[in-house]
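Every protein chain of the complex appears in place save one, which is left out.
Here the chain labels run A and B in written order, and each chain numbers its own residues starting at 1.
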Amino acid sequence: MQATSDRFVDNVRKALDNDILQQALGNVRVNFIEKRSQAVAGLPEFEDLREAGRILRDRVLADLDTHLLAFEAKVQAQGGHVHWCADAESARQTVLKICREAGARRVTKGKTMIGEEIGINDFLEANDIEPIETDLGEYIIQLRHEPPSHLIAPAVHVTQQQVEETFRRVHRDLDPKRDLREPSSLLAEARAKLRQRFLTADVGITGANFLVAETGSSVIVTNEGNGDLTQTLPRVHIALASIDKVVPTLDDLTLLLRLLARSATGQEMSVYTTLSTGPRRGDDHDGPGAYHVVILDNGRSKMVGTEKQDLLRCIRCGACLNHCPIYHAVGGHAYGWVYAGPIGAALTPALIGLEHAADLPNASTLCGRCEAVCPMKIPLPNILRHWREEEFQRGLTPPTVRRGLGLWAFVARHPRFYRLVAGLGARLLSGMAGSRGRLRSLPLAGGWTAVRDLPAPSGRTFHALYRQRRSGGGGKAGGGAA
Amino acid sequence: MSDRDAILAAIRTRKRPAAHGEPAVAPVPARGRIDGAARIDLFVRMAEAAAASVKRLSSPEEVPEAVAQYLAAQNLPARLVLASDPKVANLPWEDHPMIAHRTGPATGQDHAALTTAFAGVAETGTLALVSSPETPTTLNFLPEHSLVLVSAEDICGTYEELWRRLRLATDDGVYWPRTVNLITGPSRSADIEQKLLMGAHGPVKLHILLIDP
Partner (left out) sequence: MPQSASARPGNQTPETVTPRVALFVTCLVDLFRPSIGFAAIKLLEQAGCEVHVPDAQTCCGQPGYNSGDSANAAIIARQVVESFESYDYVVAPSGSCAGMISRHYPDLLSGDKDYAERARRLAAKTYELTQFLVDVRKLSALDVKLDRRVTYHDSCSSLREMGVKAQPRKLLAAVEGVAFSELPDGDSCCGFGGTFCVKYPDISDRMVEEKTGNIAKTGADLLLAGDLGCLLNMAGKLKRQGSKIESRHVAEVLAGMLDEPAIGEERREGER
């Protein structure tokens, strides 16, 4: 998928001015946060599970190659195929080859962020193969030619009215006078439309929430059941997964599943959690004739062993997005690529290059709410700070900022000079504000005063007053106001 | 160098031991670690909380009657597709000749299906269904109404117990099924302005027939 992360500031402006988006984002803030909170409160062991999950993932990453090879061996033992792809182009070509060999014209898709990452839909279309998104949210945005704006709720930025408009525009064979005021009627329409596509697809492409080495299985987690129809009905099932998805055993899988739905939607368990292993067995009446797992690297192996490795613990629950005040303000598209919110800000520079996503790690107050809710305890603020350090070292920080920081550091390193400057500054700003006590505008501080007043300093610094009181009266300083 | 070699090499040169030592055994939530009637009650409570309906029966012979009642209550034609598993196919359907039935995988035309679960998990009110020639996966997804038979003795407390049973039944993974479905309630979506709607692509209703003598 083409990234627009380097136009973050423009993207933000558009997002803040978009009233419909702002209305839609209001739902995110209220619903997801409340539901997760209730689910967590309902499981006393939740914090212990977070810690155990972090340890598990770290253990796997410390020996990632071994676990991936164990997974591969098991898949092959069950009659499936594993394809290792170093980058997006390799993955696209691999998927195309499998589709061509199957004589595929039509491909149904379950939700897959890896699919977005490699831009598989556009690529298939360019090669005369029709991709059909089946997750309701993905279907909606496919019709609207938009990318997803959230990890698990891809159409969270779309209002009901917009869904109706889109369905009326695209489903032209249906009665124009039909009543679509109820959301259930929209769902029923999508269900009916997609039922036929499910039944006539040649190939089904899904993602994989996890890969289980013990059994050679890919795992998908949905509420709709679209992933299951996608992978059961066609002749071929392709599961797309990144290298970090592997877990050793079914019990390890269970640990992560106990964290996933609760963190994502506040459910105890998503409606459909499915393990797929190899093609249909000899006497099965349904299931695909061929099973392929495409394992994608795309920059992740480079993160192993670095301070960015913790990002590979991510289980794509979306809790960080749901709790991020920046995401609440600007939504997912502003981030300009596949992954949004705190994980997007931290991961995107690693996958597409820091110079193409320089704003993302900076657009954060490092408030830490993401890390507090991350089921994998990923130290997101620390990682964002690491990116800022790298930007500084590589000279990507804007010159004005560098100069300002350098100036401040110089002053802070020289206390006597600092006292002088602080004293002058306090007097100056206090004088400018006069008896009003605040400034409506201030040169060089337009970013602040454009939207809020600047309370004025009282006129003298603490250190000056403290020194005065100590020399002036002796004894205790600070009892009562001046 | 193949992509596979390149990826493995990249990981091998970079991987570092984890900072912490031997991991403690992950905690198994206390909720599912119960037995007997309390376990069955938990299963029913959690399944119902996930919008499944549960009908407790004292013997398998009561199933066809329960199915007839369900279809009537839902205003459905008295017709469904059955799993060919003996637990389902060998029930006394001949006592209910009004119910038209066939066995096999589901097609796009079936309104209702009855299959049997490998087990249940009380911890979350979840059914574990396993693909086989006798229990095809399409029965769980294509019809609007999914009816599933499960015995109380097959209700596990926790997922750990479920996997133990499944490993045993598959000769420690040698005969691992193509598909294992963990199903908790009927299909739903909240993709339209966060409004919860049932019956997205999978069944609109999940009706559990629990044999609890």
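Here, contacts are C-beta pairs under 8 Å (C-beta built on N, C-alpha and C of every residue); 3 or more make two chains touch, one makes a residue touch a chain.
Every value quoted in this text rests on a predicted model; they were computed, and no experiment measured them.
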item: Where the missing chain makes contact, among the chains that are shown; value: A
item: Residue touching the undisplayed chain, where the options are A:P183, A:P234 or A:P457; value: A:P457
item: Touch list for chain A against the chain that is not drawn; value: 9, 12-13, 16, 325-326, 328-330, 362-369, 371-372, 385, 387-393, 397, 401-402, 405-406, 408-409, 411-413, 415, 418, 422, 425-426, 430, 434-438, 440, 445, 447-448, 450-463, 465-466, 476-482
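We adopt the following convention: only the chains that are shown with their structure count from here on.
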item: Averaged-CA centre spacing for the pair chain B and chain A, given as whole angstrom; value: 30
item: Chain B residues within the chain A interface of the complex; value: 2-4, 6-8, 10-12, 14-20, 23-24, 26-27, 29-31, 46, 49-50, 104-105, 108, 124-126, 131-133, 136-138, 140-142, 159-160, 163, 166-167, 173, 176-195, 197, 199-203
item: Residues of chain A defined as touching chain B within the complex; value: 24, 27-28, 31, 43-45, 48-49, 52-53, 55-56, 58-59, 61-65, 68-69, 78, 84-86, 90, 134-137, 140, 153-156, 159-160, 163, 183-184, 186-188, 190-191, 194-196, 198-199, 214-217, 223-226, 228-229, 232-233, 243, 250-252, 254-255, 257-258, 265, 267-281, 283-287, 295, 297, 301-302, 304-306
